[in-house]
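Some chains have been omitted; the remaining ones sit where they do in the full complex.
All chains are identified by letter, namely A, B and C, in their written order; residue positions are counted from 1 within each chain.
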Amino acid sequence: MATATAAPDERLASTSLVSRLLIRPEIGAAVAAIAVMIFFTLISDRFFTLAGAGVWTESASTFGIMAVAVALLMIGGEFDLSAGVMTGFSALTVGILTTNYGLNIWVAVLIALALALSVGAINGILVMRTGLPSFIITLGTFFILRGVDLAVTKAIIGQVSIQGMRDVPFYDSIQPVFGHSIQIGEGTFYVSVLWWIAVASVATWVLLRTRAGNWIFAVGGAQQSARQVGVPVLRTKVGLFMTTAAAGWLVGMISLFRTSTVQANTGVGQEFIYIICAVVGGCLLTGGYGSAVGAALGALIYGMAFQGITFAQWDTDWLFTFLGAMLLGAVFLNNWVRNRGVTTR
Amino acid sequence: MTASQTRGAAILEVDQVGKRYGNIIALSGISTSVRAGEVTCVLGDNGAGKSTFIKILAGAHEHSEGVLRIDGEECRLSSPREALEAGVATVYQDLAVVPLMPVWRNFFLGSELTKGRGPLRRLDVAGMKRTTKAELSAMGIDLRDVDQPIGTLSGGERQCVAIARAVYFGARVLILDEPTAALGVKQSGVVLKYIAKARDRGLGVVFITHNPHHAYPVGDRFMLLRRGKSMGDFPKSEMTLDDLTAMMAGGAELESLAHELQREMGADSSVAAELAEVQQNVAAKGARE
Amino acid sequence: ACSGTGQDDSGATAETSDLTYAVITHSGPGDAFWDRVKSGAERAGDDYGVSVDYTSDPDPAKQSQLIDNAVAQKVDGIVVSMANPDGLKDSIEKAVAAGIPVVTINSGLDESAAFGAITHIGQSETIAGEAVGTKLSEAGVSNAICVIHEAGNIGLEERCRAAASTFDGTMTNLQVDGTNDAEVKATIKSKLQADPSIDGILTLGGQFAIGAVGAVEESGSDAQVATFDLSDDVVSDIEAGKILFAVDQQPYVQGFLGVTTLYLKSINGNDVGGGQPINSGPAFVTKDNAADVAEFAKQGTR
């Protein structure tokens, strides 16, 4: 009986290391990120400086944290359209509880986390129990939260933005955790960049090296089959929705303690940017394929393109046209690179 | 003609179970039991309800009528996970694999090997790859690369992965839905050997196949389904290979087909010959009774 | 920098300097009001031969990133609208610390000096809104709706809040979908049918006033329409008596003066206003003076 031998298999064409590397879902995104970086460096001499890097890494970092969480969810075969408004929801909760009700800020932050996790759990359980697409369920929660953000904020504080956060007791004890910045040369770098790296690393570890990661790929790639071989589908999916909600909370805190304010419409519309970043980073919309590092790189591409257009001093009437063209360019490049690596048909 | 001979304790038992999909009655009034150290073959025409029956045993579908007992205790299996935890491993007809995932991840999906403790607990990737490669080559499947997405394997290779997995994890009951359908002669032989081995290790086996040559040698009992109903449950002692073939081919209505085939394909057609022989047998039996 | 059309007389500039100013507002894309601020700023840039970069984002976190971005680019001055002063504090102070002169426009009057801006130009949504409230009461309106075309937009909410504060009757907000003109009209129509006692509609953008007029006509209501901001069609409707009045906050002035102030600071060290805010309006356009502004409304500069 034929047994596996170490001898080379005549049914395999020899491949270079390069082309084996290219198979990883994130390589395309990395190449695209480098291309975008070079592009803007050539166009604006201020882009690739410490000062410039401080700006676009900050911009990318909050997108990146969410994009990684959303990518996990997408790999697991679901969407979360309430992810954007969740950032505003968490920050408003903290803002209102502290400035209006005088609650201790640490307690308020934890309450916001608990609320976010519950919304995530509700999303997950509704999706699994009704069998309806998550697109429509989380669209419902998106609408509901959006209205709640506006109406409750207005009802309680009479206006649509939180003011006076800085004067809340213990503000300075918590601000550094989410909003700290350090000066390197002439560039200001924010702690959110560390969060971004941390989230992407943990997500990568979970995806590739834990049972939960295996289950995420499985429920996204073929839910029915996953269920049949005993993957706890409900637990995995609800966990993913809660992860996304928690990421929304984290980004909400970062934005709150970075600017010390939040508005009732914060985060509305951002959910699509997260999905864009994940897709640019190589995740499949249909689930079952993608990577956390790719999504983080997708956010980097988006952040660089977004700020780069300003650096290039182009007329911002054309902002979206440029952005669209950059995105398409990045995805095409990513796709082309991946197809070099593997031809599946 | 009902089975009475027992080789071991009944692990799974069903009593008058049925299954409806909306207004479609796929199965009704089925009673049988799966015993340790015994191979139950489920036979029947296409669409007779065999896969539906198996899915009930495996926890993939909840039955809509009747009772299911595990180790004598009545229960409802609401997910395959529960069945797996009770030691029931299944090869589904549609294989239950995740096409985009590598072969080794599919092999261990849901029962991953880990090493390390606490937050450092992680997948034992090397161990899983090694086991996968070894189990598959024991079935005569020499994969180029266990990191290949399983969706790019050939139909038979995929089937072998599903079987190897079930055999590896099957603790008390092994359920196989047409495992040999896509397999070559050699691989089919290996699967039959596995079934025999599992039986000898004291597992209960449920085996579905359309090939009487595969069913007869390993089966201890034969349950026949027709149009969603059970036609009875026969011990091997009451059967010959020809009886079995006749039963599988639907018994009646065979004569004309056999003649037709012989006419169409000439005398060298073993299928036609087989059918003809079976038909005579059936007729003879009918005359005896 | 690019400029709008209709300004082909900008040949007045003799030499072009290499000064660059960033104008950073809290506008969403394509907003008619802020578009005029942009036009004003760019016109000033053309006139003075300096380059003007206009960017905007309604999210304070992103707006402050845009300020950081401008600082990283080492611009020669920043014009910024402070709808949410708390959110921009750090970034503006950083810009000031980097030696970049900052001028605030439109909103943020109270914080402007504290953050280190050289002056404030404009008047805020609050002042304009309050004036509108008074004027509506004068017109005898007692039950008005304030049409918000972008939910949660801080400037729009402020306009309605301020108008309601000086208005004698009751004023309720109505949220509509501003990216769908036909829906705006339909929603106003629904409101008028549901509550026939409504006798006044305040819209917060020129194009929505046109929808409101249509809604009034079709639902047979006799509500009067007033609006923020001008447009060609608004002026003709004012002349025809279909719109009571329009508030012209003179956004063009805010953009133009913002850049001018920075320019004077750069070339001559002037502090325009001497630490006091400069008012840009509001001006009311009614049947009486509509003809005077018609020409400029057509150009899109008023």
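Assume a residue touches a chain if its C-beta (ideal position, glycine included) is under 8 Å from a C-beta of that chain, and two chains touch if they have at least 3 such contacts.
Nothing here was measured: the structure is a model prediction, and the numbers come from that model.
Each chain type appears once in the view; in the entire file the copy numbers are A x2, B x2, C x1.
In this text, only the chains that are shown with their structure count from here on.
Chain centres were defined as the mean of their Cα atoms; on that basis the chain farthest from chain C turns out to be B. Computed from the mean C-alpha positions, the centre of chain A lies at a distance of 45 Å from the centre of chain B. Chain centres here are Cα averages; for chain B and chain C they lie 74 Å apart. Residues of chain C found to touch two or more other chains are absent. Taken together, the chain A residues at the contact with chain C in this complex read 44, 46, 49, 51-52, 54-55, 58-59, 62, 146, 149-150, 154, 158-166, 186-188, 255, 258-266, 268, 307, 310-311, 313, 315-317, 319-320. Remark: chain B residues 58, 60, 79-81, 84-85, 90, 92, 94-101, 105, 108-112, 114, 121-123, 125, 133-134, 137-138, 140, 142-145, 149, 152, 165 touch chain A in the complex.
Per the touch definition, chain A reaches chain B in the complex via residues 1-4, 9, 11-12, 205, 208-211, 213-215, 217-218, 221-222, 224-232, 288-289, 344.
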